[in-house]
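The complex is shown incomplete by one protein chain, all other protein chains being positioned as in the whole.
So that you can tell them apart, the chains are marked A, B and C in the order they are listed, and the count of residues begins at 1 in each.
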Amino acid sequence: MSTAAAPNYELLQQDGLETSLLEVSMGPHHPSTHGVFRMDVKLDGETVVDLQPVFGYLHRNHEKLAENMTYLSSMPFTDRLDYFNSMSNNWAYALAAEKLIEVEVPERAEYLRVIMAELTRLVNHVSLVGFFINDLGALGTPLMYAFREREKILDLFEQASGARMMCNYFRFGGLRNDVPEGWLERAGEVVDRFPSFLDEYEQLLCENEIILSRTQGVGKLSRELAVSAGVTGPMLRASGVAYDLRKVDQYGIYDRFKFRVPHTDGDVGDCYDRFMIRMLEMRESIEILKQALAGIPKGEIMGNAPRVFKPKPAEAYGRIEGPKGELGFYLIADGSPKPYRFRVRPPSLINLTVLRDMCLGGKIADAVIILGSIDIVLGEVDR
Amino acid sequence: MNFELLIDILIATVPLMLIFATLFAFTTWLERKALARIQNRIGPNKVGIPCTRISLFGLGQPAADGIKMLFKEDIVPRGADRLFHLLAPILALIPAMLVLCFLPLDFPWVNEDSVKAYLLDGAVIFFFAITGLNTLAVFMAGWASRNKYSLLGGMRAVAQMVSYEIPLVLSAVIVVMMVGSLNAAVIADAQTGFNWFVFSPWGFAAFIIFFIAALAETNRSPFDLPEAESEIIAGYFTEYSGFKFALFFLGEYIAMFAISGLAVTLFLGGGDGPGVTLDQGLPTEAFPGLAVIWFLMKIFALIAMMIWLRGTLPRLRVDQLMGFAWKFMLPLSILNILVAGFAWHAQQQDSKTITVITWVISLAILYGTASGLNQLNRASARPRKYKYAE
Amino acid sequence: MSILGGGIFKGMAVTLRNFVSSYFSKERLTTNDYSWRPDGALPQSIADYPKEEGEQLRDTTTVTNYSRNFPMLLHDGGEPMDTVRCVACQICERECPPQCIYIEKDYDENGKYIKRPAIFDIDVSVCMSCQICVEVCPFDAIVMNSQFELSTPNRFGGLLVRRDDLLKSNDYYHQIHPEEAAARDQKMAAEKAAKAAKKKAAGEKAKAAAEKKAAEAAKAETKEGAE
Partner (left out) sequence: MNELSHEPVLQQFPDAVWDEAAGAVILPLGQARAVAEWLLGQGVDYCSNVTGVDYLEREVKEKITNDAGKVETITRTEPSRIDVVYHLYSMQNKTGPLVLKQRTGRDNAEAESLTPVWRSCDLQEREVYDLFGVNFKGHPDQRRILMWDEFEGHPMRRDYTEPFDYEWEPTPHNEILEKHQKGKVIV
């Protein structure tokens, strides 16, 4: 690995006492690696002196699979990348493919896309915070509260798309079906109730002395390293760069909504910042949702895109601000109904680039919460 | 062989073991239920009386768990030290069971003049000495399992338990100073009539320190580092399964009862409560066994507190845990001994004004020192402000 | 300066509030709101799922209008294979993302293709309930069933659902997904009408052409005759 230099720990020999570093392989079966991720950790007592992430336990070569099937058939597989955020994965793929076939997305579908994506962001952030506090050792109380709220949103997804997690809801040029009657009102209720839950959550977590001292100053990530390492999403904003694709690219209809992007000064960029930025982002998502639910028009939800199509030879790179960071899809069409090249730019994997730099010198418990604060899903890391 | 003595001992100890084993089962149910409600779940609610549909709020759950544990395969890793792997859970249970004898529980069925362990002059010291053995069991388990996570857990446990033993003992010293005896029964009797030691600034501070140290001694959250699930899987009992695991579990809960029992004896007035009156310098119950009931209820109050904390707090980090013991608890408990000494002498004056002044001053000193130490140790930890970009 | 341990006390207040109000307020419990379900409540049979078994759970319990679990083949009533809508065009076989559909066309004894599948198997263990087959089917022949009791003790072959088990009547479809089925019927009727109109138009056109031709022929005849 490149920049961060490991301290030179040789076999220590003092007065005939022979000690060596403890090598622990954390994972692939470990309660807090968020899946089948493995970290080869070298410990000096409790201090991490070296850490190597090991990937590939969930590798199924999604990209190769997608090259052997039509454009539409890949859509359900994108659900399985980051299985917490199937809706935004769908959107990123649809965005890239729509660049190839150039179809117009109807107004109502655009609004529903925003609503779904922001609900997904709520689902992701709320459960991430729950998992993060769980990694801190809180026996799942915040996680259970988070899952209670997540459940309400998953119910909404189920009513709209028929599935709770593998939604498979977006189509090129629109959405698969319109939301059922009364769905928007129910979504409004969920959104209205969400802030009171967030208040309670903040009261529970944000001033807790143990959480403060566990997370502050742990896993610092400088602005320069974050930018260079291509870290995106809340993690980048916690390191002090206000770079949000919803503002920068303004894909979909994000230019119509008024919302703010929380970020730090970039002087610390530790686990606490990453945790708090997500808490604040949820509030902004609620603002977007309120505006979108108020402004949604009636009408068609599907453009006139064909189900099966052969785009002209071209290349397209579509990216969205997923809850975990920039999720990009790079498609190369060669005139056949199947993509010639199908590439996913996984935010989880690329955010892991800096894992080692952040963990070195910390304790083993720090490594666990740093991994938690990066927010990875192994379906996306290994694809 | 002295059969009468043997029978006396059996009468005194067997009910103790039975009662606390039952209470253990009940506590596991209580903990699961309470944690579930804290987390907005329902908790165990299916198992009740076998072969019927009566579920009794899931009260059958501990029995079902016990049966499951008994029938599970006992797995010993190939590289493990089989003997010590077996001995560790037993050693974890025995001291915890043993110290129950030193709780001043006046069971109505025990003879007035038979053997009573808690009447030993030095019961409190004996208590601390024997609970110290628990450390050995935990490290034995961690070492014998031949698992790196177990070893880490064992190492953490040794460091933690040895460190927290000091504030634990030092806070108990105050009570011993006040009473002038190490006899558990004498300490309990001295508090009859709501003269509990917790009702004074120094006593309260000592109680808080004692309670926090007790949490660490019994590996309860937020000090459950030796078994930190998210970091080192299950710590020292990673490699334990089946009945050995159940023994560890039992030992841990019995230790909880024991240490809560000691806290009740030292600070919360033992068996004192409404219905227990002072008669010619000796506590008298309204009906036999009332003191025992009060005692157990106080234990349960402390256990409920532990469950509540467990449902709320995340865990400390290893260096913070040690820092908390040595940089916060230890200075505070030493200062508390001084404060208590001065206050005791001041109270000998038997003047209301002086007592009030002593209380205020000692409260101020203790709270000020605690805040100052807190500021010193974690000066930078505070909520932050964030910016927004349009 | 804040109170010593104030954050911890705040957190404990929150958990205490949750503890107490979980007994009184249904809001707080994890799953409570089923008003969106078609029947407005969670059926007891689902709540006690592994305990209570029942036929009505196996088949008609729908979770939402769009719930999808496993495909089924539609027929229009009567003898299934006579009215099956599937013509074995194999589009779904090609489009199926996990490739779990196997179709063979049916031929009569003369080797002539009759428009129905001879084999139509779907592998439950591979199917991922994505509904792509439903969307690409031009004949509205395959739709999603909400049956979820698909597990079987038979590892080999038991998970391969055969054609005859997949066949379900349109009435059943109406029962489980009323709105969707109605919409689909409407769409089919419209298509049929459009087709009929087109056919009629084509027929009329052909007729007109034929008449014209005949007239021309007659004209030519008369011409010839005249010469």
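Quick note on the criterion: a residue touches a chain if its C-beta (ideal position, glycine included) is under 8 Å from a C-beta of that chain, and two chains touch if they have at least 3 such contacts.
Fair warning: this is a prediction, and the values are worked out from it, not measured in the lab.
**Student:** Mind giving the shown chains that are in contact with the missing chain?
**Tutor:** A
**Student:** Considering the complete complex, identify which of A:Ala229, A:Met276, A:Leu293 or A:Ile369 is in touch with the unshown chain.
**Tutor:** Only one of A:Ala229, A:Met276, A:Leu293 or A:Ile369 touches the chain omitted from view, namely A:Ala229.
**Student:** Which of these touches the unseen chain: A:Glu46, A:Glu98, A:Glu326 or A:Asp366?
**Tutor:** Of the candidates A:Glu46, A:Glu98, A:Glu326 or A:Asp366, A:Glu326 is in touch with the missing chain.
**Student:** With respect to the chain omitted from the figure, which of A:Tyr83, A:Trp183, A:Phe197 or A:Tyr243 is a touching residue?
**Tutor:** In the complete complex, the chain left out is touched by residue A:Tyr243.
**Student:** If the missing chain were put back, which residues of chain A would it touch?
**Tutor:** 1-3, 55-56, 59, 61, 63-64, 225, 227-231, 241, 243, 248-250, 313-315, 317, 319, 326, 328, 330, 332, 340-341, 343, 345, 349-350, 352-354, 382-383
As a convention for this text, only the chains that are shown with their structure count from here on.
**Student:** What pattern do the touching chains form: line, ring, star, complete or other?
**Tutor:** Contact pattern: complete, every chain touching every other.
**Student:** Please tell me whether B-C or A-B has the greater number of C-beta pairs in contact.
**Tutor:** A-B
**Student:** Would you mind pulling out the distance in Å between where the CA atoms of chain A average out and where those of chain C do?
**Tutor:** 32
**Student:** Can you check how far apart chain B and chain C are, centre to centre, with Cα atoms defining each centre and the answer in Å?
**Tutor:** So the centroids are 60 Å from each other.
**Student:** Once you find the CA centre of chain A and the CA centre of chain B, what distance in Å lies between them?
**Tutor:** Comparing mean C-alpha positions, chain B is 42 Å from chain A.
**Student:** Out of chain A, which residues touch more than one other chain, so two or more?
**Tutor:** 141, 144-145, 148, 204, 206-212
**Student:** Indicate the residues of chain B shared as contacts by at least two other chains.
**Tutor:** Residues 38-41, 311-313 of chain B touch two or more partner chains.
**Student:** Would you tell me which residues of chain C are touching chain A in their complex?
**Tutor:** Where chain C meets chain A, its residues are 2, 5-8, 10-11, 13-15, 18, 28-31, 33, 36, 63-68, 94-97, 128-132, 135-136, 144, 179.
**Student:** In their complex, what parts of chain A are in touch with chain B?
**Tutor:** Residues 22-24, 30-32, 43, 45-46, 133-141, 144-145, 148, 204, 206-214, 216-217, 242, 244, 247, 260-265, 272-273, 276-277, 280, 363-366, 368.
**Student:** Given the complex with chain B, which residues does chain C contribute to the contact?
**Tutor:** Residue list for chain C touching chain B: 1, 4, 8, 11-12, 14-16, 18-19, 22-23, 28-30.
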